[in-house]
Structures are given as structure tokens and as C-alpha cells.
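A single protein chain has been omitted from the complex, and every remaining protein chain is retained in its original position.
Going by the order they are written in, the chains are A and B; count residues from 1 in each one.
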Amino acid sequence: MSETDWPLFEVFIRSRSGLEHKHVGSIHAADARMAIEHARDVYTRRQEGVSLWVVRSADIVASDPGEAEALFEPARDKVYRHPTFYAIPEEVKNL
Amino acid sequence: MYTQALDTHGKEPVPPVAGEADSHAARFQARIDEEEKIEPKDWMPEAYRQTLIRQISQHAHSEIVGMLPEGNWITRAPTLKRKAVLIAKVQDEGGHGMYLYSAAETLGISRAEMLEQLLSGAAKYSSIFNYPTLTWADIGAIGWLVDGAAIMNQIPICRCSYGPYARAMVRICKEESFHQRQGFEIMLTLTQGTHAQRAMAQDALNRWWWPSLMMFGPSDADSKHTAQSMRWKIKRFSNDELRQKFIDITVPQAHFLGLTIPDDELHWDEDAQHYRVGPIDWSEFHAVLKGSGPCNRERLEARRRAHEAGRWVREAALAHAARHAGGSLPASPSGEST
Partner (left out) sequence: MSATLAMPGAPDMTPEEARCVYVLRLADTSLVLGQRLAEWIGHAPALEEDLGLANLSLDLIGQARLFLTYAGELEGRGRDEDALAFLRDAPEFLNLALAEQPNGDFGHTIVRQWLIDAWQLEVYAALEHSADTRLAAIAAKAVRETRYHYRFSSGWLVRLGDGTPESHGRVQRALDELWRFTPELFTPDEIDERMSRAGLAPSLAELEPRWSARIDEALRAATLVRPVTRPYPWHGKRGIHTEHLGHLLGEMQHLQRTYPGARW
């Protein structure tokens, strides 16, 4: 019973105009057009979205959790990137 | 939808490799203890991965096979509204199966492999779907009792430690609540109907009550892997706890419907504040699980036939896609009116 699977696609939905696309899961499809239809049938039966993206799972590049420390820790001590780091006297407006 | 305690194929979980793995394992357990979610590419003990693959795929198989007993009544639904609602419910079950297969695929197993396990009979699915749907009232009973039991099983899993599984369960639970309500509403309509309809409802309850109780799995004393699954926050309540909760909620609902639970020993325990049921026939449960239930053969046969009959379709779609990588399908009709 070995047969080639339809490729896996990841599905992203924009639920409302103004919001970003969010990852909701995956579907299998033979081609991109079918992937849109399958994503629509599986993930938007309750008016969950106004826009769909489907991406072949094989095309997604993910950061390696093993490198999470090197990738994300260094930002931890650069608090000067956050507005709360700066003490501005209360009388000064619009800053 | 239907996560019985089916963790094992009778096998022991894979023991960890000593040494280096121990420090990984300790860190892993610490994350779990702090309610951190484990995501697909994170380090995890092999036994954790295998347990999840088994549990999630069995859950998925249950949803897929579960489409059949209810699907059996779609073409005969007694009103157009009931037909539409039943189609939507069965469709949801297919969708739930898909969310779960998706979650399992993040652990390194493919949909094709999982389907192969189901169709070859190697994988288990919830025993409840090996019972036949003999009347329209069965559709009400399934929604009320089987979905009710499933919801009880499923809500705790929304907080399980593995991210994709927890997220799939949140989606599933949101969709599930209409399933139980539609079932109960069918029972209500029947019990308020003709004499024949009331008898139909009672008959369905008689046949679905005990199998529903069995859905929660054997008593935890008899279940080998509960402890480990609890430690890994894959399982969050014991089978007995969940079963008792289900009984306490459902018995009053049956009374409201004017139906009799088919159990002479059912009684209210005033001290414990719980309903107590008579003995469950676990030999029936095990027989059905092993493949001797009323519909085991038919269910698997139906899925096998669909899979075989559809082979030429799936192959054609792939052949077409391979030849037209750029896309040659006719454009969607435009929105202009004539």
C-alpha cells in the first residue's frame, strides 16, 4: 500500500482585516489551488477568516530550538530598546 | 473526540538511554512541571514522542471512523434541517481528525503511515464506533452521550503539555459543544413526541449507555501507563474521575427526558454525593477492542474500500500537478453578472 502522499501545506488565516495571518494547522493537497480549497473547507467553516495563505511545509525555514539561546537571549539585556527604559519628567508632553 | 486510555499496544514505553539523556530528561521534566508547552522541534524523550504519536493518531482515527455510524443516517434524516445539521456535525468530525493528524505529523510520522496503521488494523480507535446506528434515535443518543463523554475527556487535554495537540484540542472543543446540544435536542423532541418515538429514544439509551461509560477506559488500577502520562501532562485526570463526572451530569439529564437508565443498581450515594452505577462488563469492552464488536469489520472495510477506490483519483491529482507545476487549471469564474 505504498503510494505517494499529497504534499503537506501549512495554513495561515487572517481572521479580520487589520490583523496578521496566523498559523492554524496543516492540510494535504496535490497542488496549490487544491490547497486553498482544502484549507478553506477545513479551517474556515465558521467564518474564521477573510484571507488564506498556504505554504508547502517543505518551504518553511524554522529557527533551530538548539540555537534559541544564541538567537534570542542577546536581546534580553538590551532593555534600552523598550520605551520604559527612559525616564522622562511628567511635565513633558507628547514623548 | 474520543481519547480512551488506549496508550498501549500492550508494549512497554521505550526506556531512555542512560547518561546524557538524563540531563535532557531532567530539564524536559522541569519545563513540564512549570506548565511550559513543548513544541515540535524541542528535545523530548523518545517515549514521550511515541506515546503522543500513538495517542494523537488513535484520537484522529476515532474521529474519522466516527463519521461512519452517524453518516449512516444522513440520507435518511427526517427533516431538511436535521439533515443539514448532521452533515455539518459529521463534517466537523472529519475536520477534527484532520487537525489531529496535523498535530501528529509534527512529531515525525506521516498521514500516509497513520492511515496505513488504521487500515491494516494495527492501530486502535475508540471502541464506541464499533456499535451500529439502528434508528434515528441513535443519532440523538450519540450526540448526547458519546459527544458528552468525549467533551469530558477532551477539555483537560486542551492543557496538555504538547503545544500542537493542545491547540488542536482547543479548536475541537469550541466546535464540539454544538454536537452535544444537537443530540440532546433530538432526544428531547423524541421524548415529547409519539409513543413510537418515545420507545425509540428509550431503546437507543438502552443500547448506548454502557458503551458510553466504557469510553473512559478501564479503571486506572488496571491501566499501566496512567502514571507516566500524568507526569508528562498528556493525561490530566484519571479515567475513573472523568467517568464519575460524566455519570453525575448525565443521570439528571436522562431524568429530565423521562428516560430510564438501563441499570438496576443505579442509585444516589448521599454521603459521597455521587451516582453509583452497577458493574461494567469489561469483557465486552476488550472483545470490541480486539475486533469482535458488532461493526468492527464493517467500519474498517468501509474505510479500506474508500481508500482503494480513491487511489486512482489521488494518483491522477499528483500526475496532473507534476505536469503543470506552473498551474494550468481554468480560472475561477469572475464575479461579473451577465
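FYI, a residue touches a chain if its C-beta (ideal position, glycine included) is under 8 Å from a C-beta of that chain, and two chains touch if they have at least 3 such contacts.
On a predicted model such as this, the values are computed, not experimentally measured, just so you know.
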| item | value |
| --- | --- |
| Residue, one of A:13, A:30 or A:54, that touches the chain absent here | A:30 |
| Touch with the omitted chain, as defined above, among B:27, B:41 or B:76 | B:76 |
| Touch residues of subunit B, complete complex, unshown partner | 64, 67-68, 71, 74-84, 87-88, 90-91, 94-95, 97-98, 101, 136, 189, 193-194, 196-197, 302, 305-306, 309-317, 319-321, 323-324, 328-330, 332-333, 335, 337-338 |
| Those residues of subunit A which, in the complete complex, touch the missing chain | 6, 27-31, 33-34, 37-38, 41-42, 45 |
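To be clear about the criterion, only the chains that are shown with their structure count from here on.
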| item | value |
| --- | --- |
| Whole-Å separation of chain centres (CA-atom averages), subunit A against subunit B | 28 |
| Of subunit B, residues touching subunit A in the complex | 39, 41-43, 88, 91-92, 95, 98-99, 102-103, 105, 110-112, 116, 119-120, 168, 171, 175, 311, 314-315, 317-318, 320-321, 324, 327, 329 |
| Partner subunit B, residues of subunit A touching it in the complex | 1, 3-6, 8, 24-28, 30-34, 42, 45-46, 62, 64-65 |
